[in-house]
Each structure stands twice: as C-alpha cells, then as structure tokens.
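Dropping a structure here in structure tokens format, bear with me for questions.
One chain of protein is taken out of this complex; the other chains stay put.
Letters A, B and C mark the chains as written, and numbering starts fresh at 1 in each.
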C-alpha cells in the first residue's frame, strides 16, 4: 500500500487544518503512505467548490453520501459540525470506509457508542481527532511517565482558558447553541483535557463539577461561521444554551487527584491549554501557547541544582523532530494534525487500530457526560455508572 | 501614643518572623508607633531564653499567663501551635490586651467564634495573621479590583503547592498530626488562599471538595520542630492524620467561580502560592515565588499590544515601596509581616479595628470547615449553613 | 498574472523550507499569485531527483544552467551553498529571471555588489532571504517603531546563540570551512541580526568587533551535509577556518548604540535569536524560540501598571494572522519563508522591488566585512569606508 484515497466532510477551520496536514505528509514524512486528496464534501456547493480549489482537493460534492458509493474512497475524514458526526460515521463504516472523526466524537455518549460499534462491526480502522496528543512536548511527558521517570502520579491539573466571548456583544454563533454544538467550553475544551488525562494518567473514576453561563443572552449574528463572527448589532437577542465555563474535580482509578477547568471567560488568555502533572519522582508542566516546550522536574537531580527545566522538544531525541527544522526552531499548531495522520497511516499500513481511536472518543464522552450529570444533580458521579 | 508594649507567645518560625518585623518597623516606618519587644513566652524555658536573646526580647517566661497580669503589656502576639490559640486569645482578651493571632485562628469554627466574641466583648483590637494580604503586588491586585479596572469578576483560581513531604520517609512531624495541627495542607495552605479570595473577590457561598492522604504512615520523628525534621530512620511508624492535599470548587456570592488546591505533594514546587483572577475588563496573575511581580491584563489596551504585563510592584506608585529600596530591587517574604504590623499599629493609633481581624479569621474557618464537611459527606455544602 | 514559474537551485535544509512555503501559498494565501514549482537543480543527480519527488517539483536537473534557457522559468530561487550564489545570480539576472537568493548574498562585499548591479542592469526583481523580518511579532516591533510608539531609539542589543559545536569532537563540516561558508557564526548568525537592525533601527555607521575560534582543530567528517553530521571518529583532524563566535559594538546613524553577539558556543541555547530595543517611549524584546510573542513596554502606561506585556502576535490585528489559526495558536519557523514569498509575489504583481532586496543584502555584507576588518585590524571601522 503506497497511497490512500481520502474523502473529507467539512471545509472550514478543521477542514483547512486537515488538508494542510495531508499536503505536508509527502514532504516531511516521505516514508508514510501518500494521502490522495480525492474529494471534499459540504452542504454549500459554492463554498465547497471554492474550498476544493483552495485546499487542493481533486473533486467536491455537496452531498457527503456521494463518498459512500465510490470504490476509490478508502478513508472518510469527518470534520463537519458535531451534530452531523454520527450519521456520517455510521454510514461510512457500513460502506467499509476507514474513519477519522474530529472530536467530540458525538453529541451524546449513546451516539458515540453507536459509532464505535458501527466501526467495530464493519472492521474498519477508526481514529478520533485528539490532535494535542501529537505535540512533541506532550509526547515527551508521556514517555517520561511510561518510563517511570515521574514515579507514581499524585496530581493532574489542567486548564484550557480562552477569552473570545467575554464581550457581551459577541454574537450568538453556532458554538453557543446546544442543538448544534452539544455543549460549550466543556465539550470544546474540557474534551481535550480529559483525553490528555486519559493518555497521560489513566482512567477517571469519579467527578464532581460546576458550570456557568455568565452571559445568558447575546445578539443574533448576521452570519456565523467557525470561531469568528461579525459582532451582532441587531436589537434582537437569543439565549445562550451552552456553558461559558465548566470546572470539575476528578479522582483517577490509580488514586491521583484531578482538577479541570475550561472557560471562554479567562480574559487575556487567547488559548492557554495547559496542564501540570506531579509524580513521586518528578513533574511536568505544559502550555500550548509555548507548545515546543515542556518543563520537567526530577527529585533525583543533585540537591543544589533542582529546578524545573525548560526543555525544547525540537531536538533529535524528541518525537518527529527529525522531520522538521534544526533544534530550537519552533513548529506550529498545525503539525499536531500532521503527526496524527502519520499515526493513522502507519496503523493502516501495519493493519492495527490507530491510537487514539473511537474507544478513546467514547471514554472521553463518558467523562464529559458524567460531569454534566454532576452539574445537573449537584453531586459526585461515578463515571462507570454511565 | 508613641510606643506599644508587646508580649509574644511562640518563638519558632513565626516567632522569628514576627520579631524581625517588629525590629524593622522603626527603621523603615519611622512614622509608625514603636513596638517595644517586652516579653517572649514559650513552654521550654531554656529554648525561650535563647530565643529572647537571639530575637531581641527584653524578658522571657515559660508561662504565657505571666503576660496577663502585667500592666505594661498592651498587645499579645500569639504564634504558638494552633491548638493553643484559643486559650491564650480568650484569656488575653479578658485581660484587656490587644490581640494579634497567627492563622489558622483556631482548630475549629466554634473556637474561632469564641475568640472573636471574647475580643469583641473585651473591646480590644484584634488582627489575624493573613500576612499575604500585605504583599505589595497583591495589594495592587486589590486596588485594581476596587477601582473597577478588572470589571466584574468571573474566575478566581488559586493553588498553594509545596513538596516537602513527597518522600515517604519524611517523618511524622507535628504538622502531620491532627490533634496539634488541626488539618494538613488544607488548614495550612488553603487557609491563605481562602483569605485572599475573601479579600480580593468576596464571600464564598458554596463549596465541594476532595482530600487525600497519599502516604498513610510515616516514621516517627527523632525530634520535631517547625517545618524541618531529621528524617526518621526508626523502624516505628505512626499514622498520618491530616490531609496531604485538598482541592475544592467554590461559588462566590457575586457569581464568580472558584477553584482551590492545596498540596504538599507537588514535586518541584518548594512553595508556589499562586492565584489568577479573570474579570470582564482584565485579569491578574500572582505567584509568591516571584512576590514582587503581578501580571496584569486589560481588555481596553490597544488591540495590537494586548498581553499580560509583568508589573514590578517595587515602584513609587506601589504600596510601601517608598519604605524600601529603589525601583526594581526585590523585597522578601518577611516584609509581609512588617506591613501587617504597620496596619495593626495604625489601627491602634486611629482607634479602629485592623483588617484582617478575627471576623476574617472566623470567615476563613467557616469555609475551611465547610470544605471538610463536603469531603466527609461527599456533597456540596452551603457555607452559611455552618 | 496568476501564476509564476519557479526554478530552484539547492535542495537541502533551505530547499525544503522554500518548497514548503511555495506549497503553502495557495492554501493560506489564495489571493497571491500561484507559484508553479517547475524545476529543481542540484549537482548530485540522484539526490536532486529524490528531492524533486519529495518536495514536489515537476522536473529536476543536475545543472542549474538549464534554467537559463528555459522561457518557462520566471524566477530563480538560489539556496545552494553560499560560494555558488554569485555565479548563479549574475547568470540568471542576465537571462532575465527574477531572483530570490538566500543570505548571505555572497562570500564578499564585492561579489554582493556585483550581484546587485547585475540584477539592476537586467531590470529584474530581486529579494534576499532575510526571512526573520517576516515573523509577525517582529513585524509588530517594526510597526510600533514606525508609528513612533517607542519614541527615539537609544539601544539595540541582539544575540544569536547556538550550541551545536561546543563538543570538540563535533566534526569539521562545511559550515566550519571558510572557503565554502565564508565565515562562521558571524556570517551565519550576525547576518540575520544585522539585517534586523537595519530593518528596525536603521543604518549602522561604525563598528568594533572581537572574534574567536575556541576549538582550532576538529575531526574530519565522514560525510557532511547541512547542519548535521556524523560525529567524526577519524584520527585525522583538520583546521577550523571560521569563527566560533563574533561580538561587536555598533553606532547607528541615528545615534543609537548597538551590541551584537553571534556564537555557536552558548551551551544550552539550541537557537536563541533574540533582540531588545529601548526607545524614549517604549521598548520591545523578542526571542525566536518563542517566535509568536513580543514583549512590549510603554512609558505612557498608567504608573501603577507599567510592565513588559507579553503580546501573542497571533491575533487578528497582527500581520498574516488571518491566514493561519485562531488566536493563541502558534505558527512555526517555516512560515517566515511563506510570508517572505507572499511579499515577493506581491511585489511582482505590483511591479515594484520586494523588500528586503539585494541592496539590503549588500548593506548587510558591508557591515559584516566592516566587523571582520575591525577584528583583523583591532580598531573601530567606519562602515561607509568599505
């Protein structure tokens, strides 16, 4: 297998990020299977045609179902709005296509489970878009933990802080509407933190959470799309139906304590996606705004020079570093996607499931819903009860 | 009033910190009333005699009750172990002495309330040792909030991270024994964070928490004292009866969301006492390891130069800065105490209660106990119910 | 004009960086002319054939002269080793091709001037590869200066610190040989700093410098290429004929004082490319390892909140930000090249010289040689005397 044919559903922020990653692969990872950017789909024909042109897809269609009947489509990449994930994924699985699906896998745990079942039943490969796992500095954290260099983990604390809707006049875009987005900061941001917690520390057994929508009503948007929107000046307002912020405490199966916070009201933080892990032998601190760095501490350093080290994960010993630039030269956000696809294509070649896959998506969804239930019922929730 | 006579109970870590502050006052705050370091008390006569000599007290006694009958003692400074606070404070109040008491005010909320009542009944002035309020950078945060420059507060997140007992062979010092210390990281560290939350954001209405003692048994110490201890090599072990870490979520009366974490297991953090506050118009970030700095963000900065500013609170516009060194020259931990005493002495001179006083100590204790109850009963607790 | 045909000479580190930038253009800058990656040239036929395949060029040749006679080549991109720049550039100019040439423009000032003259005589457009100018955070610094927001500039200090040859067993690669590389840290690293100084502060009038080769002999390499090399284990050694480090002081025409340092012996610095500028009304600090950030200070900030701001240049008001990812999401080193080509293609479309062009390359070379002369003659050198 030298090449794989891809059909993609979605063409906005994530569509661009994925397309870019596919284009980067042959240049930076020449050993990888070559992704063939066959067809892009989206409901708005004019827009998807323009996207095909700009992003480099050979064909386009305004109906994703067109992908199903095509023998020359091996893999379906789903980055349409979240409420469309399930139908596309289940149909594509039934049509025998491999699946890459953006997070959150679905709007509900039930839907996510249905998607996993469909993929398993069809025997296809499936991957979920937890791209942050593929940040070299985070992969270093994982390596240190796996090699026991941090010892037993006692604490995981994570926060994903943004500030794009602090202004009460920011309009009611689709990301603020539950029927499309499922949830707000919680599903958008905590989803990533929960997945990193699973990846780095392990299963979460119990949670208790708190949520808030600080601004209850916002101006209706003139037009909405992705993250940006013309600030609505219309007199008319509509209700915000998702959370502005969700925090929760967690107990991990291995006894570690967790603290999570996702908010779009952290003034001054454009996108601080950060965590810290404390173990009995060492600690790590990460902040995506400085994504090429990991701070690392070891208790067995000589006592007069103990301190957090600022490691640039751009050196030869670090994951994927030889594909990119010389040591000390930063890479950007987009290559978390490139690396994710390297993993997916390697899994296809080696005939194994990629990681993270739909089971990881389901597990994340389970914690997300446990937190939502905890917020609603104002009590601790056992994750396994869902 | 030019001078005030002080009797102090306690002579270890806090006794030294207080003595140093009293000695610094006349040199750095010559306008202040002069504290007269009259008598120091402690149970171990030999040790207290040595302390009197080293710390600069005129007399000493092995019985704090000696202070009560002395007409020439105006103020009793209590920094003995926490379980002794109540008896000393109540007796001293009854003897008409002004009171400075280290935090936590008492081991229980009931005791704390009894202390406040005694002080109020006696009509004396009373202050509680929440020294961090007197860090110039924190006072800047307070000023920005009070002047409305951060807008409405949405988030307060705080963590007090230490790592001095990560080693399971660290011995069972008194701070790890409930009957003396009351609680562990919670009472020692969260107490400070809660007080800062009260100071900066306001009342806390509801809490839900989680606690852990990672190491359940530790070697008995050869001798214990303050924070340090000879690592116990004895075969014999005893149970740790306080928390190693306590985290909680909080809802403030004004609608803000709070997140608190206190731990002695944050490997690599000698003493990270840090908080962040996000408001609708700006944010601040503080870390006591860089105590002279406050990071400040404003939404109304010109859009191309928005970012967190690193403000050194050592310049003339900052609190107490003209008492110390030129701009940019750091001051240390000890002067949080010096500033606290400046406030106390000013209050005496102006015949008003100093701030923070025993009511603040009670309020802090109330939240501490609400969290403990929440941990025990595994549910949200209304702070006002206690 | 919708498309431009490119021929490129060179296929290693820079060849890859340029190819990637050409490929990124249509996706991220769809308004730009489309670069058509026509032909890649290099002396080693097998290697250049593989590069053509990997980097996405339609044709390849082992003789760059093949580009000259082709009517369908509009622009020649030169990133071959520095000692080949002049011949290629002069010939290509004479053949009427537009020119993009990597820095340093040439090995000597005379050669650089010859190249500029050839390009001017031929009436072609020419650009020099000072890619760091196109870092959005640096463009912000430029904007602040141009708008007078930093006031009169008093100080420029810059350092480009690397550590890849600290080990005395690191082999004698081509970058350590004068006949190929021209100079060492000076031409490689100071060249960038000097260009940034020109861009941000203006002309340099006088310099005095100091140079050192700490390790005089190194093992001969098994094979050399780009920045990496198999560490030589051969008993045989050869002389290092370039500088390991060069520092110099400078006086700018506008009266500002400059300090420059380039070294490959700054242990711990993989690639710290950093500068600071102090003006009468403000200052900026930049470090390429955190390339998305600029620290900015203003004297007219309110006196209680003065401090360096950490500005993330990933927001809408910043250059090129709308081509990339949401605010707070880092971009990488490679896009300094993408942005440089956006400028070149815009200049072609607008029929003007791009900036920086060969005059900037000549000006940089002039300062480089003035410093070399100063080192040799151990005295201050007037830049205009060269």
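By our rule, a residue touches a chain if its C-beta (ideal position, glycine included) is under 8 Å from a C-beta of that chain, and two chains touch if they have at least 3 such contacts.
Just so you know, these numbers come straight off a predicted model, no measurement behind them.
The residue touching the chain not shown here, chosen from B:4, B:17 or B:84, is B:17. The chain omitted from view is touched by exactly one of B:66, B:167 or B:334, namely B:334.
Interface note for the absent chain: among C:106, C:245 or C:313, the touching residue is C:245.
Taking the complete complex into account, C:166 is the one of C:166, C:220, C:355 or C:373 that touches the chain left out. The omitted chain makes contact with subunit A at the following residues, 140, 143-144, 293, 295-296, 298, 301, 303-312, 315-318.
Panel shows subunit C; residues 154-155, 157, 159, 161, 163, 166-167, 208-210, 212, 214, 245, 247-249, 251, 255, 257, 259, 261, 263, 265-269, 276, 278-283, 297, 299, 306-308, 378-380 of it touch the chain omitted from the view.
Although one chain is hidden here, its contacts on subunit B can still be listed: residues 13, 16-17, 19-20, 23-24, 26-28, 30, 53-56, 162, 164, 227, 269-272, 288-292, 312, 314-315, 324-335.
Note that only the chains that are shown with their structure count from here on.
In this view the innermost chain, defined by its CA centroid being closest to the centroid of all protein CA atoms, is A. Over half of the residue numbers at the subunit A-subunit B interface are used by both copies of the sequence.
When chain centres are defined as mean Cα coordinates, B lies farthest from subunit C.
The centroid of the Cα atoms in subunit B and the matching centroid in subunit C are 54 Å apart.
Taking each chain's centre as the average of its CA atoms, subunit A and subunit B sit 41 Å apart.
Residue positions of subunit A with contacts to 2 or more other chains are 269.
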